[in-house]
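Take a look at the structure below.
Of the protein chains in this complex, all but one are displayed in their positions.
Up next is subunit A:
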Amino acid sequence: QAFYKLHAISLDSTMGKDAARAEWDNPMQFVLACVSYAVGLGNVWRFPYLCQMHGGGGFLIPYLLMLVLLGVPLFYMELAIGQKMRLGSIGAWRAINPYLGGVGLASVVTSMYLCLYYNVINAWSFWYLFHSFQSVLPWAECPVNSNLTGHVEECERATPTQYFFYRETLDISGSIEENGGIHMGQALCLLLAWMIVYLFIVKGVKSTGKVVYFTATFPYLVLIIYLIRGVTLHGAINGVKYMFTPKMEQLANPTTWINAATQIFFSLGLGFGSLIAFASYNQYNNNFEKQAIVVSMVNSSTSIFASIVTFSIYGFKATFNYESCLERVRLLLLNTFDLAEDTISLENVIHWIAELNRTHPEQFASLGGRLETCDLEAELDTAVEGTGLAFIVYSEAIKNMPVSQLWSVLYFIMLLLLGMGSMLGNVIAVITPLSDLKFISRYMSTKTLNGLVCLFCLLLGLGFTTHSGNYWFTMFNDYGATFSLLFIVLIEVITVCYIYGIKRFEKDVEDMLGHRLNCYWKIMLAGVSPILLIALFIFYIVNYIQGGTPTYQAWNKELGKSVVTEYPPYAQAFIGLLLASSVCCIPLTALYTYCKKRNLASGKRERTVSTVSA
């Protein structure tokens, strides 16, 4: 027991733990920081897509079930660890079990990857925001070509919004191999994004705590404004009806449940170390149990709220396209059959098609392929997720709204706030463990450390602003944080429940909160969550192996659309490196600690022998 006491004190001094650790001004700041981190772009662009894919209203059942079984308990556990250990992820996991300090390191590596590529989305949001200050939105029309006879070809084949995203925003190359130079506009926007991140974190939690008041609440204001605007748009009701019509047969599909679980998991931001970092700045007796439940509920309700907004916008866009299609067909019929203008209206186009086919069959046949079929369901079915939804589909809908510049500015400010809020969490997850390390905190102040981390991420992030940068971005997005996180959180749960011991964890929580752990938490943490995580993990591996060569969507400028292309061998090797680099931290650190302990133990034995002999 004496040895244990010495060991504990020496651990603390190497951790550089000091009594004057920074703290949140009040618990509200902590809650808002967690909300700001958890409510991010995924709530806006991934959840509505999943809802549409998996049977609309019916998807809420697996989603809410997974929230209760998986999301809230793991969130609770991370907050508990952070608040108890009062250290960033590396220090906290080393304190729990020295052999599993690698878990913290893996979290930091994964957060670092996330920092690198996530801010590029903010750069794109800035680009779109600045381009909204024009009388005609640049993605509303195709630009004219050089001899003023028509529009640019690539734009004619694709749509103006796609052209603006792929050509003017990204200036994308044809494949991941063609690198090209850096897009200066993108680089400038990325610089601005990193400068703003630095401004928010420069004074540590003192500055972050004030910023989160704004980044957590303002997106809700914009979402409410958009909800009011959205449901009053013509045709919005089609989208909302489509979304909420439950298709219960989707519940039988296992992919639905797996997607619900992964969505809860990634939406709450578990495993990155951000929650541990945030909680480490809490007062020791802060009631994190209530806060964990509140933040998880807020996150899920925001997803549902945002999907109502998204679907009303979808409905508007689909109705607009459907009616434009009907208008084109109407004009075609009027022009071919030379009928007076008011004979065919939008309502009876379909009736007239049948009529004219019957009365003038040869002339009708001459129409041939020019006659389009207009289908509202097909328009609504075009489900898109990710950057395609946010920057292409949404901007297409916005350009058709009246006073489109105002809505565009509001929308991109909302995207920026959501993205910045999440970025804060990501950067703090990297900086907190680094500033806890004694050899760093001795040589430089927090401001310099923050500045260096931001500068480092900016320089590496410039790689995503090259002509092929979007392909690297997609690679990082798909592989950088998905698999490794599952592994990290699985190890975390097993460590806390079985290696550290659920009884010790219970005592720690009781010490902090004053009451015992509820049996709900015990059952979930020790039983249900690990099983679900193992199932998810196995599914991911099976899916990855079955998927064959990893592919990506490359933009083809001749065709004006994306084509599925395989990754070249060096890119596949890089994917492997991404996955391995964070996962390997755990076994490697365990090995390193084991070797160090063996050397320490043998060294001690030598010393004791020498004193005795002396």
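Just a few scattered comments:
As a working rule, a contact is a pair of C-beta atoms (placed from the backbone, for glycine too) under 8 Å apart; a residue touches a chain by one contact, two chains touch by 3 or more; residues count from 1.
The working rule: contacts and distances are computed from a predicted model.
Taking the options "TATA box-binding protein-associated factor RNA polymerase I subunit B", "Collectrin, amino acid transport regulator", "Elongator complex protein 4" or "Aspartate aminotransferase" in turn, only "Collectrin, amino acid transport regulator" matches the UniProt protein name of the chain that is not displayed.
Only one residue in the set A:L227, A:L251, A:V298 or A:L334 touches the chain that does not appear here, and it is A:L334.
Residue-wise, the contact with the chain that is not shown comes from A:K447, picked out of A:R370, A:K447 or A:K604.
When you scan A:D342, A:E362 or A:E558 for touch with the missing chain, the hit is A:D342. Residue-wise, the contact with the chain that is not shown comes from A:W127, picked out of A:W127, A:F364, A:F464 or A:Y479.
Residues of subunit A that touch the chain left out of view are 1, 4-5, 8-9, 12-13, 16-20, 126-127, 129-131, 133-134, 143-144, 148-151, 185, 188-189, 191-192, 195-196, 198-199, 202-203, 207, 331, 334-335, 338-342, 447, 507.
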